[in-house]
Structure formats: structure tokens, C-alpha cells
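Below is a slice of the complex: some chains, not all, each in place.
Think of it as A, B and C in the order they're written, each chain with its own count starting at 1.
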Amino acid sequence: MGTLHTVNKSPFQNQTLLSCLGHTHEGDAVLMIEDGVYGAVTGTAISEALSKMGSDVSLYVLGADLAARGIDAGRMAEGVISVDYEGFVDLSATHDRVQNWL
Amino acid sequence: MKFGIVVSEGPYQHQASDSAYNFVKAALAKGHEVSRVFFYHDGVNVGTRLSIPPQDDRQIQEQWTALGKEHDLDLVICIAAAQRRGLLDENEAKRQGKDADNIAEGFRISGLGQLIEMGIQADRTITFGD
Amino acid sequence: MSETIKKFLYVNRKAPYGTIYAQESLEVVLIGAAFDQDVSLAFLDDGVFQLTKGQDTKEIGLKNFSATYRALGDYEVTKLYVEKESLEERGLTLDDLQNIEYEDEDDDYAEKSSIRLISRAEMAEVMADQDVVLSF
């Protein structure tokens, strides 16, 4: 079932999330972790561009990393699903491979 | 399912080793197997027994050692990366003429082949790094 | 400890927790406060994320050091410059940041905000007005 991609960099500082979204397939999932969770927020300078690029993939965010950074769940972009570490494990298991964008 | 884990950054400087630890704990809690954790690049520094973090902070090395003991994890430190960075076990120290070693209980030093072998044997290989 | 008084600026451009720079920068600021220098902190780019309120690190297992920013006033560190454009690009307003206050001893110990919201151009002026710039 496609690839699980993880991204751990802030999209405001680093182009990794953009590069990841430029290499996904329909049916892939992208999980934002660590400083990558800032990519899940709506109403930012880059959120519109991101939402267009990620339209055919499922977007996930690690809730533990969101909470650590004080991001209210209400600020998350539509369609982004928050998971815990067990959800991260499930996503890794249900996809055919994991590609970590470092 | 069998997971293989790579940790590529050192403790405290980056969150990578913490994320890896939380992932491994969750995977084990769900009944998965973690066939090996391979520490590469600065990740080798996770395995030093000489760290003394502030008392109100987590002790990253002790967390791994304890988890490893509880679940019989294979915690492997890459020898090439470790030599560059000054992480040694007793044998290496003797062989290289160094007067001290610093590896923690529960970790072992081995070659990069262990990383490839892990990739072959595990169902999923996941890297935590920078 | 020294008779020279220099203007020190601590520049914070990185998000907290993903890397340790924010936390260890704060440790320098706290120690540095004992040296009676003229201290300012700059928060720009992802550094503005350091000041968000409601940080809860329980689930990731890292130490939550965000309360320390609120203690800076007790160390007479009262100039926290926050860049407006950096906030806006990240969808943030001052309401998303912690209240960080100090007691102004020159004004009957009135509680005042340590956060000074400034434009990018003003941030450039702050930076150009320093003797020592330490970046984290």
C-alpha cells in the first residue's frame, strides 16, 4: 500500500517537505514529526502551496510533537490526521516501505 | 512484523534518538519485533556510559539500556563511525592503545554489515536522523 | 564581574525540541545575566516558535523548558525582540505567545511585557547596534 514518508524539518526553514511532496504517489502517506509538524498548520505563508502539492496523499502529523510545540489542534490544516506513536507504528506496518526525508 | 531502526544523530543535540526510542517502545507494546537498532553517524554517541544529564531531564543512554534489557534488543554501534567520534569498548580500547573506554551496558560495537543485514532481515527499516 | 559593559544579542532562529539550540541558548542567557551586560534576545524565523504558549512535552519525553522564558524578568533580561514578519509567515500572532513580563523598577515596579514586537527592518537595526552577537 504505497510508501510512508516521514518529514522532520520545519518547512519554513528547509525545503525537505516540498521535496518529499514532489516525490510522492497517489495512495502514499506523509507523516510529519519533530520540527516537521509545523507543516501541518493552516494559514501560513506556505500552507496553500503545500495543500496543493499534497492533494493526492494522506497527511498525518505526530500529535506528541504538535503538543510539545504548543500547536493547538484547531490550527491544523483540513484533512491532516493526528496520530500517536502507536499510530506511527501502524502506518509503518501498513505501508510497503518507509522513506525518511532527512 | 519485524522492524529495523537506524539512529543517525547524537543524544540531546537532536530529537532523533528520542523519537526512535518512543517508536521502538510503541512497536514493542503492539507486539511487533524490533530486530536491531543500529546507531550510525553521531548516533553512536547515544551509547556512552559517561553522560550525566541534569536530574530533571531524561537519561537517554539509560533509557535505551533498560529497554534493551527488558526486550533483549540488539543495540549495535557502528565501529567506523564510533572510532571517528571516540566511542570505544574495552577490546577496541586495548587494541588501539587507548587508556579508557566509554561504551554503556547493553550496547555492542560492530561493523556496517550489521546495518545491511538488518535491512535484509527486517520487514521495515526506519531511520531517525537529521 | 567586569567593568566593561557590552551589548550582547542572543539570536534565536530555530524551533524548540527538534534540536537543543533553543534550550542551551537559554542556559547561556541565564548565566550571562550575572555579568551585568546589556542583554537583548532576538526571535526571528523559526525562533519565534520557542515562545508559543501551551507547550506540553510529556508525550515526547523531553524536558519542557518554556517556563524559563517567563523567569527571564527575574534575571533582569527584559528585552525580547520578536519579528513581526516571522510571526505572520507562520500564522502566529502575539496571542499565540506566552506572556513574558518584568517589573519595571523605574516605574514603581509596574508589570510590563518583555516582548517587543518589531518589524524586520527594525530587527536589522537591533542587530546592527550590538557589540557581541551570539547565534544559536
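For the reader, a short list of remarks on this structure follows.
The rule is simple: a contact is a pair of C-beta atoms (placed from the backbone, for glycine too) under 8 Å apart; a residue touches a chain by one contact, two chains touch by 3 or more.
This is a predicted model, so every value here is computed, not measured.
Each kind of chain appears once in the view, while the complete assembly in this file is A x2, B x2, C x2.
Rule of thumb we're sticking to: only the chains that are shown with their structure count from here on.
More C-beta pairs in contact connect the chains of A-C than those of the other pair, out of B-C and A-C. Chain A and chain B have Cα centroids lying 26 Å from one another.
Mean C-alpha positions place chain B and chain C at a centre distance of 35 Å.
Between chain A and chain C the centroid-to-centroid distance comes to 29 Å (mean Cα coordinates, whole Å). Those residues of chain B in touch with two or more other chains are numbered 15, 19, 22, 130. Multi-chain contact residues of chain A, defined as those touching 2 or more other chains: 8, 34-35, 64, 84-85.
Contact residues on chain A toward chain C in their complex (touch as defined above): 8-10, 12-13, 34-35, 38, 41-47, 63-65, 67-72, 75, 84-85. By the touch rule above, chain C contacts chain B in their complex via residues 17-20, 59-63. Contact residues of chain C toward chain A in the complex are 14-19, 45-46, 49, 52-60, 62, 64, 66, 88-91, 96.
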